[in-house]
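With one protein chain held back, the other chains of the complex are shown just where they sit.
Each chain carries a letter (A, B and C) given by its place in the written order, and its residues are counted from 1.
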Amino acid sequence: MIHSFNPQLYYHTMGQHPAVLMVQDGDTVITTTVDARGWDEKGESAAARGNPMTGPFYVEGALPGDTLAVRFESITPNRDWAWTTNMLAPAVIDPAVAASLPASEIVHWTVDVAQGVAYLKEPTPGLAKLKLPLRPFLGCFGVAPSKGQFISTATSGEYGGNMDYKGLIAGTTVYFPVSAEGALFYLGDGHALQGDGEIMGTGLEISMDVQFTVSVQKGKTISWPRGQTDTHWFCIGNARPLDQALQHATTEMFRLLQEDCGLTSSEASLLLGQAVEYEIANMFNPAYSVVCKLPKSVLSSL
Amino acid sequence: MIHSFNPQLYYHTMGQHPAVLMVQDGDTVITTTVDARGWDEKGESAAARGNPMTGPFYVEGALPGDTLAVRFESITPNRDWAWTTNMLAPAVIDPAVAASLPASEIVHWTVDVAQGVAYLKEPTPGLAKLKLPLRPFLGCFGVAPSKGQFISTATSGEYGGNMDYKGLIAGTTVYFPVSAEGALFYLGDGHALQGDGEIMGTGLEISMDVQFTVSVQKGKTISWPRGQTDTHWFCIGNARPLDQALQHATTEMFRLLQEDCGLTSSEASLLLGQAVEYEIANMFNPAYSVVCKLPKSVLSSL
Amino acid sequence: MIHSFNPQLYYHTMGQHPAVLMVQDGDTVITTTVDARGWDEKGESAAARGNPMTGPFYVEGALPGDTLAVRFESITPNRDWAWTTNMLAPAVIDPAVAASLPASEIVHWTVDVAQGVAYLKEPTPGLAKLKLPLRPFLGCFGVAPSKGQFISTATSGEYGGNMDYKGLIAGTTVYFPVSAEGALFYLGDGHALQGDGEIMGTGLEISMDVQFTVSVQKGKTISWPRGQTDTHWFCIGNARPLDQALQHATTEMFRLLQEDCGLTSSEASLLLGQAVEYEIANMFNPAYSVVCKLPKSVLSSL
Partner (left out) sequence: MIHSFNPQLYYHTMGQHPAVLMVQDGDTVITTTVDARGWDEKGESAAARGNPMTGPFYVEGALPGDTLAVRFESITPNRDWAWTTNMLAPAVIDPAVAASLPASEIVHWTVDVAQGVAYLKEPTPGLAKLKLPLRPFLGCFGVAPSKGQFISTATSGEYGGNMDYKGLIAGTTVYFPVSAEGALFYLGDGHALQGDGEIMGTGLEISMDVQFTVSVQKGKTISWPRGQTDTHWFCIGNARPLDQALQHATTEMFRLLQEDCGLTSSEASLLLGQAVEYEIANMFNPAYSVVCKLPKSVLSSL
């Protein structure tokens, strides 16, 4: 079944808020998200700033200990402009250089979905010709966290959240550990494109039209968000500092190889040691995010 | 001029050791390196373990404050086997899981240079069909460090060293800040292939035939190793933890964009924020290594 | 007014749960806490494990932007035994050594409040004579966090929480930033004594009789928990890794010296640089805790 859902309210924490819609295992939802400051497709303020979320969607049959799979069929900017900051975040540069920089300001970009590119609305001379290809994704999505917690959409954890991983584009399926009845799926914080690490603290912040399909993997238990694209399996670790985020992501992939692929700890180590890829998703949010990836071509060759 | 150099001794520190060869700006050197344990192309022990280095090569005209460019024309395994460990390093997984793993052991791989693949000599069932493409590079190379220091080839710094970055394959040019007269270039620690992060603490450790060409950029001063491939510019930061390695790499790229490309701090931020790519080179050595990259296609479009 | 409060239920998150008692600015509360596993003064299970909290107490007049002061008049073990683990946590030792250790087990201690000492119930030969002085404190307490969050009592933040700081003994006054109407004060996780860092992951875990007095500082805004003892002012930072916890604590003390003592940034730096003291409260919980201290004798000499 396909649901068209028009959000009326937005949450700034992920937790066991009342569901805005009940859906079945296998259902598809078509909905919209506002941008990180709560501005919608018309540029009007629909919610307070700070990653307001569409949802939560209650998925029938999802119980703690299960896994929720979310496949994104489409993530499309629904307006023709985005905003970013314009100065690197202090955390990503040497402290003495960080101290020398001017304050960050908001700048606006034109987002041309038809052409698939973005460019600065008022470029300075050095970037007068800059055109970057769109690669729309959602910065923040996930399920209700464990232990009845309600956690700010500024951060992330085992339940997903504000991971700001540029790889989570349409066509990707993401898996979350379910900690609450119905899983309670939230989504928002669209970016028309972004570099690794979200090192200015923003991607091209924009409102989105989104279509996704949920399914429940009964009795399948995972510890951190996992996912697959056409080419890769991946696991996401969210923590500070980067070292620990990487540890979580690698540990989850190590588990995947042993539990799902039947490798021994030595085999999983040998494979990861020589074939692993990492991406730094964000080094800006309260929890940083690191992605541990393995090419499907390597796995299928086994 | 092309020099064929057959190493007779190997150093385990990078510093102002006596030069083994004097070369001119623009000269090419053809030489060999032994593997991380000192085993040469015949599998004989030619040096003590611990990243023994070929060199140092004294480059005429290189003085502190200059930059040394090293272009690798070829890096080719010169024997048909390599070795690795077989268990993930404790630093890359959650401590409780690390504590549950068996001790790491040495395993051997067949390296078929003609076919361009490597596979385990005695594979266990789960990896019976594993064949990985070769991607040979040098794990450890660089110049004499600043302040008259002699630093173990176990680690790395502004001068290069044991960075274990899998991207440093033939065709790459790497730039180092010169801190001693003649720069004093060292190289070794060949890997037939490796995943990101060197997360088992080893790539496919192997001896190499290497050809490289040096050139001096007079009066050009950089702070960290930089480089270019056909597709990217990159800067390498070496430090613990990952956060700080990333800060160094990003700061150096930020400087490159301002000093070499004439961008303002805001323009450099906007560009990096939306187009930067990172690679985690190693999270095993005393200093971790992170690589900050920017596609040449983006830079050339400006 | 003095309230005697006998808890009937316990929360495992800190957030805007319904208050168990409304108190006035200046009121005193006499109550009890169960231990980290929910065992009460009789050794009976009164709550699920995981730092069950007594409270929340609603303090009339406390509003977001105010500061809540809590003075502990007494914190006294109300049973004659405590438990700990018996093996260092992996995070506090080198990974290779951590991997070599046996699994941690629970051991029991005799707590003699009259004599003011604790000793192992079944000591092994090496610790047969060990007697340690009691120094009872609460490991976890604080107020409802900001943004409507409900956060597990496993961790800590600006609102306090599971800081496990051994300095928070009777006689101490602690200040919290108020983020919810009534502040909503929680307390629990008593330790009869503990070393720095909570490096086994436990202090001598025990149930407590507690007496405390609350007061509201209207319009006084702070960012992190602060406190005072007879001898020191202190600020607590909670984060990972230790570096960041120390940054938060130092920043808060820096602010205190400027805002409350009228020093310039240079004066505050000079004073802190030569007189600051740090304590590592915990390096075990999801957020580590570092305490930045300044002797009152130094401040009063100005």
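Convention: a contact is a pair of C-beta atoms (placed from the backbone, for glycine too) under 8 Å apart; a residue touches a chain by one contact, two chains touch by 3 or more.
From a predicted model like this one, the values you see are computed outputs, not experimental measurements.
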**Report entry** Touching the absent chain when the full complex is considered, from C:Pro18, C:Gly126 or C:Gly219
**Finding:** C:Gly126
Report summary line: The one residue from A:Ala36, A:Ala91, A:Ala183 or A:Cys235 touching the chain left out of view is A:Ala91
Query raised in the report: Which listed residue, C:Met22, C:Ala48 or C:Val97, touches the chain dropped from view?
Result: C:Val97
Query raised in the report: Among C:Thr54, C:Thr67, C:Ser179 or C:Thr202, which residue is in touch with the absent chain?
Result: C:Thr202
Report summary line: Touch rule applied to chain C and the missing chain gives residues 84-88, 91-94, 97, 101-102, 104-105, 107, 120, 124, 126-132, 193-200, 202-204, 241-243, 246-248, 250-251, 254, 261-280, 283, 288, 298, 301-302
Query raised in the report: For chain B, which residues touch the unseen chain?
Result: 12-13, 15, 50, 146-152, 239-241, 244
Report task. Since one chain isn't shown, list which residues of chain A touch it in the complete complex. Result -> 90-91, 95-96, 98-99, 101, 241
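What we mean here is this: only the chains that are shown with their structure count from here on.
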Query raised in the report: What's the call on chain A versus chain B, same or different interface residues, using the half cut on shared numbers?
Result: same
**Report entry** Centroid comparison with chain B (C-alpha atoms), farthest chain
**Finding:** C
Query raised in the report: Between chain B and chain C, what is the separation of their C-alpha centroids in Å?
Result: 47
Query raised in the report: Taking each chain's centre as the mean of its CA atoms, how far is chain A from chain C in angstrom?
Result: 34
Requested in this report: Measure off the straight-line distance from the CA centroid of chain A to the CA centroid of chain B, and report it in whole Å.
Outcome: 32
Report summary line: Among chain A residues, those touching two or more other chains are 241
